[in-house]
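For this depiction, one protein chain was excluded, whereas all remaining protein chains were kept in their positions.
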Amino acid sequence: MNFTLKIWRQASQRDQGQFVTYRIDEISDDMSFLEMLDLLNEQLIAKSEDPVAFDSDCREGICGMCGLMISGQAHGPEVTTTCQLHMRSFTSGDTITIEPWRADPFPVLKDLIVDRSAFDRIIQAGGYISVNTGAAPEAHSVPVPKPNADRAFDAATCIGCGACVAACPNASGMLFMAAKVTHLGELPQGQPERASRVLSMVTQHDHEGFGGCTNIGECSAACPKEIPLDVISTLNGDLRRAMQHKPS
Amino acid sequence: MTDTGHDPLQPAEDVRTAADAATPAADAAMPPRQPAAATADGLIEGLYRMGEPIADTKAPEVPAANMWETHRFTNKMVNPTNRRKLKVIIVGTGLAGASAAATLGEAGYRVKSFCYQDSPRRAHSIAAQGGINAAKNYKEDGDSVYRLFYDTVKGGDYRSRESNVYRLAEVSANIIDQCVAQGVPFAREYGGLLDNRSFGGVQVSRTFYARGQTGQQLLIGAYQALERQVAAGSVETFTRHEMLELIVVDGRARGIIVRDMVTGEIETHLADAVVLCSGGYGNVFYLSTNAMGCNVTASWRAHRKGAYFANPCYTQIHPTCIPVSGENQSKLTLMSESLRNDGRIWVPKRREDCDKDPREIPEEDRDYYLERIYPSFGNLVPRDIASRQAKNVCDEGRGVGPKVGDFRRGVYLDFAEAIDRMGLDTVKEKYGNLFDMYARITGEDPYATPMRIYPAVHYTMGGLWVDYDLESSIPGLFVAGEANFSDHGANRLGASALMQGLADGYFVLPNTICDYLADGPFDDVTDRSEVADAAASVSDRITRLLSVNGERSVDSFHKELGHIMWEYCGMERSEQGLRKAVELIRSLREEFWRNVRVLGTNEELNQSLEKAGRVADFLELGELMCIDALHRRESCGGHFRAESQTEDGEALRDDENFAYVAAWGWGGENQPPVLHQEDLIFKAIELKQRSYK
Partner (left out) sequence: MAVTGAIFVGYVLLHMYGNLMAFGGADVYNTYAHHLRTFLMPMLPYQGFLWVLRLVLVLALVGHVFAAFTLWNRAQKARTTRYAVKKAVAATLSAKWMRWGGVALLAFVVFHLLEFTTRTITPGGDSDSPFTRLTNGFSLWWVFLIYLVAMFALAMHLHHGIWSAAQTLGWTSSALSRRVAKTLGLTIALVVSVGFIVPPFLILVGVIK
């Protein structure tokens, strides 16, 4: 297979970027998308050209480090992470446009690499249950109904890749935040901080400069872990109740 | 300081002669297996020197069951108000690192946490699938702390330290309590209580799990605890920062030199103690189930500053991974071992059939080799055996799947019979997610054609040597998680890596490091020359890497190193192969420093430069692994020496000569390493030969 790649190149956060077009040939359909970029980089290095910088780590779809906008779709045409996307999903001769996640709270550091530390700060604002090591009660002292445990798990599968933000027309981080609020809110252990959690996290989210949610659903469609939109409703419900009963 | 490769003490010609002398036939007949004696120049086998024996001096002299309690009582404590004056550096944010940082932060120490990824949540603990063991005995099936301890020591083929393993089993139950309280969504039964499953061939159900993503859920729990401390101001995180040197002043670990991977700035961070939780070194094989960024640099830099590296040759190779599909493959993916419960493993009897459609190969032309060789265990033999036999049939030229190079690496894992027996729906329900994963990666439909699997490197039991306090041979340098060697001996049981990481980080390290910190805060060393020297050495090395400007990319060296390691220090090791590997690695290292091409500058985000530093360290570690594998002339756990096997081809341990930990000291630049032996003394458990027949 061969492809024309239009790749966003940007030397650093301060520099202006632009698209650069590359040709790549002899790609096998078993190669992953990132292996195709690895090969491009080997060829660039051989020509003493600066290789394309992109993030990836586990390459098995769980760490959340990779993430590219591939011809207008976050993580490309399949519902998976960029690292689990294979070239057989493309047709030989295609022109593929590769861009970084675009959102101002995710500034581009170089080429296709963005800074997602805003997500860490949202978790810092309240995405946890306050329990010190050693202070935990016996695990079986609090049973958790299976449906709640299952829903908590479904929400907890979020890998924090940022595809939701990238795909959202508003660049909102709502799905990421709502997944955490739902995960912890479904569990009995998460109840004491339920109201304060959602208030602080939403405040931090807005402060980071993410857009607001208008319930379009692009986030969930792009989510490699298929986190459903209903978590956003759960967050909204929690937020409404928290604002109604806001402690003075 | 020079890093160039060839050992002047060991001309390549000599190695070749020695290797040629040891023909395979001679290997089989070779009289056992004692460590060789030193020659007149003090070199043993031309490769290493003997150092003083060492021992753990921290574990109290009481029975194993009372040891931890006694130790915690006799340890020195740090007054809560003094903790604020004590700084701790933690490198790595996996299960061990994140949990340690959170716990020490909660206790009131001033913690700095470093990771090379863009967020602490990305650490590779996240990829662990199966589960986490804990001696909760919720199933009332006879589990106990002692049984978990026993299983772990036995599973490690009696090459781990009793005291550490007993403590691991002891604190295992607390981990589950802690994680549940943090909101880890473990699998539950309809009554709302936690579910367990059995795992890795033990006879009890003690594995807690969160579907196939236990590692992810546990890591997110630890990460959230860590971020909570960041918000509280007790922990400061440094993401996209890579540790490149350890600062040792007056014999104590006092800080690290890191590179800001975005700006290239070389930063000095000082502290009262340094904790490495930087994971394993499986990426020395290039292709492994590790993440792309996993590396040995933090551990190796510490090793070069005086920390002993223990049992580097102990690597675990997992039998059920998705095979390599092409020359450009960057990574291997594990599939749960549970597939072997219902799938049947086979290869064609004849080489000519290897490129046929497997469905067209009739039953009588198939070789279900595990069922043939091990009639009682069949496809459920332990990991190391399943892996080795897969390699054997592929070496015979009967591997299947695409040729990579001139070689097919793969065997069939066939569910046709299971689908007939259980029905398609049952198979879907049980294994659907794994089949989907396989289909996504290979593009083949595993319901219609047999899957292909092949072994892959997946965990390293070896690591920096630590005592009962998890303190390395450098005072003030602690090592936790996969980065240390302590708990798994020569082979790790399934679902025990997560247990160890969290045990170390939540419960062990915070209770042992205080004994060291009680003597702090230590003198300010900001102006000491050792600090400036460490930073200068990092800058020099980077300058050297950037100035070679040779012909070959970093990845091409890494691939070649991985090929050497896999071929000669992989599933089956022999004297001849290991000697050849040492020679090949030395010449590759020499070429690396002469011919590597690293473009760009230090003062930017430069991924080639990052990789180059890591590969340079792998090139040194690889040699030590081979030397360790060569000197251990026995088979144990994940270390299989062709010369040490029973008549049936099973691993043959040699307790008389090798019941020790091989803790290697850095001998100096281009100098042979120094072997320190820690005898393993078994008091609570009797040594036995493992048997699977």
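Read from first to last, the chains carry the letters A and B; within each, the first residue is number 1.
Simple rule for what comes next: a contact is a pair of C-beta atoms (placed from the backbone, for glycine too) under 8 Å apart; a residue touches a chain by one contact, two chains touch by 3 or more.
Model, not experiment: these values are computed from the prediction.
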| item | value |
| --- | --- |
| Chains in view that touch the one left out, judged over the entire complex | A |
| Residue of A:Ser12, A:Ser28 or A:Thr97 touching the missing chain in the full complex | A:Thr97 |
| Chain not shown: contacting residue from A:Phe54, A:Phe90 or A:Phe210 | A:Phe210 |
| Touch list for chain A against the chain that is not drawn | 6, 8, 19, 69, 71-73, 97, 99, 102-105, 167, 169-172, 206, 209-218, 220-222, 228-241 |
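The working rule: only the chains that are shown with their structure count from here on.
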| item | value |
| --- | --- |
| Whole-Å gap between the CA centroids of chain A and chain B | 28 |
| Residue ranges of chain A touching chain B (in the complex, touch as defined) | 11-12, 28-32, 34-35, 38-39, 42, 45-46, 48-51, 53, 55-60, 62-65, 78, 80, 84, 86, 88, 109-110, 113, 115-117, 119-120, 123-125, 127-140, 142-146, 149, 152-153, 156-157, 159-160, 183-184, 187, 189-190 |
| Sites on chain B touched by chain A in the complex | 99, 102-103, 106, 117-124, 126-127, 136, 138, 174, 176-183, 185-194, 210-211, 213, 216-217, 220, 223-225, 227-228, 230-231, 237, 239, 262, 289, 291-293, 325-326, 328-331, 333-334, 402, 440-443, 506-507, 510, 553, 555-556, 597, 599-600, 604-605, 607-608 |
